[in-house]
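Left out: one protein chain. Kept in place: all the others.
Now for subunit A:
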Amino acid sequence: MDKRLIVTLAAAVLLGGVATGYTALSGAAPEDAARSVPAGAGPRLMVLSNGKLSTVSRSDPAGSREVTEQRCDRAYSAAGTISCLRPVGALKAGELAVLDSDLKELKTVPLTGFPNRTRVSASGRMVAWTLFVDGHSYAANGFSTSTGILDTKTGALVTSLEEFAVEGMPQRPVDTNYWGVTFTSDDNRFYATMSTGGHRYLLEGDFAARKVKPLGLDDVECPSLSPDGTRIAYKKAVDGDPQKGWRVSVLDLATRKVTELAETRSVDDQPAWVDDRTVAYGIQRDDGLNDVWAVPADGSGAPAVLVPEASSPAPIT
């Protein structure tokens, strides 16, 4: 699947390119230009370059990058499916766009709020998103989120996880908020965060059964399941208080052992696994540009910049 995405992203660049010369930037959609696939291109990472869908080489992620004109405020990709949370435009509300690897639009879902998280299941079938509806920070009081899931195979759309039953809670508390979905390999079960009463619980969900089940683990936000399905990378509120920031950590699902990773700065992101040993996440600089950092998933080592001036990393596998 790699190769095809590389080729087709390049083709999209080709279609979105320009032949009009100097003044290309002035706003109009670019026309066309020819290019060839970079020689020796191996596995790549998809990132956003200040809101533009881009790819870099996995072996030289800080090197040159391919930049498309597709705009997203948050994106993810797996197995040829790209989820793109498009920004609010002057005349248009925000939306989820599901794109194929040619950047062809397969489906759009109108959404209201500030784009925050999105994820695609490893097979490319399931797509999830989280937006802020009120307030815009997980550290603030009184914010609310909206989290939904789309099954791209059947078209089944759940616009809000609040539609789902909560196991063990006959009445869902009114202050419940959900965020940060990650899918398992069966394209049905998923993990996410459920917040209620000042706690932020890890939950396991069942899409077909339309229910979620808190797992009794507090302070697990924005979970991200490892490719081998055994661990969850997430952000853990420092001292249980989001106002103090978050430590990126890894939970072993079998033993429930929590490992704090070597990144000691606050990370407010849904981590992404680059491979089974490496966790990537964005950190914003004071000037609003972001860098994608990576750190070993076992608590060893030290964080290092993976892709400078980028956000929303996703390994294209």
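Everything below uses one rule, namely that a contact is a pair of C-beta atoms (placed from the backbone, for glycine too) under 8 Å apart; a residue touches a chain by one contact, two chains touch by 3 or more; residues count from 1.
The criterion applied here is as follows: contacts and distances are computed from a predicted model.
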- Message: Given that one chain of this complex has been left out, which of "Circadian clock protein KaiB", "Calcineurin-like phosphoesterase", "Ethanolamine ammonia-lyase large subunit" or "Glycerol-3-phosphate dehydrogenase" is its protein name according to UniProt?
- Response: "Calcineurin-like phosphoesterase"
- Contact residue for the chain not shown (choose from A:96, A:166 or A:310): A:310
- Note on the structure: From A:49, A:145 or A:270, the answer for touching the chain not displayed is A:49
- Task: By the contact definition given up top, give the residues of subunit A that touch the hidden chain.
- Result: 10, 13-14, 16-18, 22-27, 30, 33-35, 38, 48-52, 54, 62-69, 71, 73, 87-88, 90, 114, 136-137, 268, 284, 286-289, 308-310
